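To start, the structure under review is shown below, and the notes come after it.
All protein chains but one are shown in place.
Moving on, here comes chain A:
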């Protein structure tokens, strides 16, 4: 009987992917030991597929024969490793959290081998591994994956820079975010954790200092992540140079920071911080569950992903995901399904520390600050306005708190004159577009709301009309 890939659980249905790999391995086992017969005749598609599955299972479950299996693989490949890597991606996507420790080690090993041969789809494989690094998770398994991935990017630096530079932008996004956790924790520091943190800093600084064009690809969320690291010496220096000496980054295309502000971040970056399990559940909640009936689903989600105190920081990532990457079609928006603003309202109420709450509000309004109709989507800014408006009746403190925060950002986020003008203009155009598109009928419900302070209402009025304060 062949070894398992995942931890067996009684009363759990067999996973079809694992089963198919195991069955292929069992049926071809005698052919998986040398001497291999690399016959002249090309295997038919079915045989080829079975052989790929069998060898993958062998690599993952037989570390002592892994080198033999990989030689065998190199000998039979006729498709540039496309099928093999596609199977690896499926394993990561569907099974990673359940995989046995030894299988995870093998998975990382074979991923590095696939970079070596530049297999087709290696970029997707590396991205799916990056998605398995959890925010706010200080478990040994998660820190191990951080270490393995950071090491892999440094080992394969030159090759990835030349062939898959996109993946390095993704790595930067993930490690900047992970560092925010790793540099803020008050857990007793041990040698291993310190080594990991230094390695992550080294990787990020290397990308930013040597290959700044990779940061430009990310756009404005690069700045959002960087500002959470401003208390770390290396990043404070980067921040200063960004603001004062943009020429230091040796990228002729980079003129000043407003250029990053004005670049909308592609949703693929935001998705990097949501693992596939979370993505499936969040999308399900906002596609199939009716408003008023979401309570249990919210409790289950909270228990699984947010219950432990450290994990709270992923609420920020979830809010970015909802604003930037989950855009439901009109049929859903007009139905009785849980709307995005309601989920964000629940998440905002779930914040335990004021630091996280502030970051969540910032994540919610971030696209407002630099909003430009020609590059930005109304869907990114819609949840914030609807949350403010729908909270007036029962949760006026949320409306008040959000509006106050927005006005504070307009006045204080970047006080240099040209950027302050940019931000006021961004927020005004956001408000105007929301009304023009009919997301909100009229701002009267806010500007005439007796429960809101006159100062807030005046501030909002100025922004709506686009008049400078």
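By definition in this document, a residue touches a chain if its C-beta (ideal position, glycine included) is under 8 Å from a C-beta of that chain, and two chains touch if they have at least 3 such contacts; residues count from 1.
Here is the rule we go by: contacts and distances are computed from a predicted model.
The subunit not displayed here is recorded in UniProt as "SOSS complex subunit B1 isoform X4", chosen from "Nicolin 1, tubulin polyglutamylase complex subunit", "SOSS complex subunit B1 isoform X4", "UDP-N-acetylglucosamine transferase subunit ALG13" or "Mediator of RNA polymerase II transcription subunit 18".
When the whole complex is considered, the residue among A:284, A:355 or A:448 that touches the unshown chain is A:284. In the complete assembly, the contact with the undisplayed chain comes from A:295, out of A:71, A:295 or A:436. One chain is missing from the display, and on chain A it is touched by residues 9-13, 280-281, 284, 288-290, 293, 295-297, 299-301, 303-304.
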